[in-house]
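Only one protein chain is missing from this complex, and each of the others stays in its spot.
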Amino acid sequence: MQMKARTTGLAAMAIILAVMPLTFPNGYYYDIADTALFNAVVCVGLNLLIGYTGQISLGHAGFFALGAYASAILTLRWHVPPLVALLAGAAMVGSLAFVIARPILRLKGHYLAMATLGIGIIIFIVLNTESWLTGGPDGLTTDNFTLLSWKLKGDGGWYWVGGGLLLLAVWLSLNLIDSPVGRALRAVHGSEVGAEVVGVNTTHYKVLVFVVSAVFASVVGSLFAHRIGLITPGIGSFFRSVELVTMVVLGGMASTFGAVVGAVILSVLPHVLTAFEDYEAVVLGLIMMTTMIFMPKGLVPTIARLWRRRRASA
Amino acid sequence: MFAEFLQYLLSGITVGAIYALAGLGFAIIYNSSHVINFAQGEFIMIGGMATSSLVAAGLPLWAAVLLAVVITMLVGVAVEFFAVRPARNADVVAVIIITIGASIFLRGLAQLIWDKESHALPSFSGDAPIHLLGATIVPQSLWVIGVSFLSILVLGWFFNRTLFGKAMLATAYNRLAAQLMGIRVKRVLTASFGMSAILGAIGGIVITPITYTNYEAGVMLGLKGFSAAVLGGLGNGLGAVVGGLIVGIAESLGAGYISSSYKDAIAFVIILFVLFFMPNGLFGKRGTERV
Partner (left out) sequence: MSLLRVTDLSKGFGGVLAVADLSFTINPGTIHSIIGPNGAGKTTLFNLITGVYKPTSGRILFDDVDITGKPPYELAALGMSRTFQNLQIFFNMTALENVMVGAHLHLQPRLLASLLHLPSVRRRDAVCRERCVELMEFVGCGKYRDADAASMPYGALKRLEIARALASQPRLLLLDEPAAGLNATESREIDEVIKAVAAKGVTVVLVEHDMKMVMGLSDHILALDYGRKLAEGTPAEVGKNPDVISAYLGAAN
């Protein structure tokens, strides 16, 4: 039964992804779509941490930025092949996340928010300061993504890679939450002591999901660096971290499709709002407040519940 | 050598006093509602911006200050009433998003009402530097330190000596029991946001002559205030003050002796270090979890 809902969801997403480009009049739309896809993949990973395991991170943009800079630096300075650079970046970010996860994830609630926020800001400041390596505030230019003799370029190319990656991420996430590991993660959210007394090593699972979500962010960061051509420390700022968390929460915590929906909405929104540029911050703030007040569970779970209720009463 | 150290120390205490006020703002709100108000930094910004523009409009300083404090307080009360109160039963993460949303909203509003430029405010009593054991200090620093110290004293008096202050402490300690004793908990919540906003405004007003202010000035100040509050142990007012001073002084010494680029990182390095060993901050409660 769950199996079926999952296949339907994935198929629907694949169809939407395939049809979308037909509605794009020009390359600018691909820019927006690619950003939305990248954000969605990061949010699917972040949702495992926030939505399913109940741990907050206000520093995830830092991991994204580290992945991006690792790829840029390795390919540019040492001419490492992009795929190898991506993997090296992911390994580095994963190890970093592993090392800091244990002490950090002992913290609860606001203390955890503070610690992750601190790590994100420290990463941001290092990227800004160590100009000899990172180019400082001016950032670094990056090359196209190449694999052997194949070169990823053009608007469409990135779109299909991003789309494929998103489908993969959603599939992995759906698999995970309906598995022994996923149930253990959700149990940590439900009751840590309840999970411990039936044998779930809660620390282990918190560290695990923190590392997994950091690696998600790093991989996407690497691809983003190649896609965008110029990266600056801003991609790892506190605001970016907040934006990512907002996407997850807006779309719906503990809902994989919710994370995707939230990411797409918040990625597209600024482009819709460019007409009233000055009001962008005001509108964004209002959206964050009102959705959380009126739909604290997020868009997708709330709508799904309304839908089920209507069907039940019909 | 010593003069240099003294110089860093003085500027550290000056900025630390502002962090202490911000941290105290976090602590007061956290105590009454268990909410971390990420818009605390915006209170600081609004206090400074409002005073600056009112003075520019021709108001005498005292009137501008008074009016700015009242405006900021009203903003604080509005944040509680419109954004935090309707979300009473929401998840911690949801409330964090709400107050971050409020801070982005206020920043956007400030940018619309004023602009993106820096705004200045004349020093309260001239700019002639005072020499002290080889170090110099501007009179405004004394204003910052003095006013902050006074605010903290008044706050201490309020919580320990007045009925309403005691009611607020009681609510922090046990909300339900306080309610049963006839304390109007809702009013306490509103008051806590109003008071935190006043504290923020005061900090923003006294520091603006030294640092200037702009619509984004509240972001870092707010985060440092949060660090101060966490460092001291969430909900511990005195802890937040000590935390603020520690962060301010460490930052100033670090900028002077180590690297000024890493000035803003120092607060967060300290906080991570402390949290690694003391998960509830320096003076936080260390309760055994009840199951």
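By letter and in written order, the chains are A and B; residue numbering begins at 1 in each of them.
Going forward, a residue touches a chain if its C-beta (ideal position, glycine included) is under 8 Å from a C-beta of that chain, and two chains touch if they have at least 3 such contacts.
All of these numbers come straight from a predicted model, not from anything done at the bench.
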{"item": "Which residue of A:Leu140, A:Val170 or A:Val200 touches the chain not shown here", "value": "A:Val200"}
{"item": "Absent-chain contact - pick from A:Ala14, A:Ile32, A:Leu83 or A:Val181", "value": "A:Val181"}
{"item": "Residues of subunit A (touch criterion as defined above) contacting the omitted chain", "value": "172, 175-176, 178-184, 186-187, 189-191, 193-202, 208, 212, 254"}
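In the analysis below, only the chains that are shown with their structure count from here on.
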{"item": "Subunit A to subunit B touching residues, read off their complex", "value": "50, 56, 58, 103-104, 106-111, 113-115, 117-119, 121-122, 125-126, 128-129, 193, 238, 242, 245-246, 249-250, 253, 278-289, 292-293, 296"}
{"item": "Sites on subunit B touched by subunit A in the complex", "value": "30, 36, 82-83, 86-87, 89-98, 100-109, 111-112, 219, 223, 226-227, 230, 234, 259, 261-262, 264-265, 268-269, 271-272, 275-276, 279-281, 289, 291"}
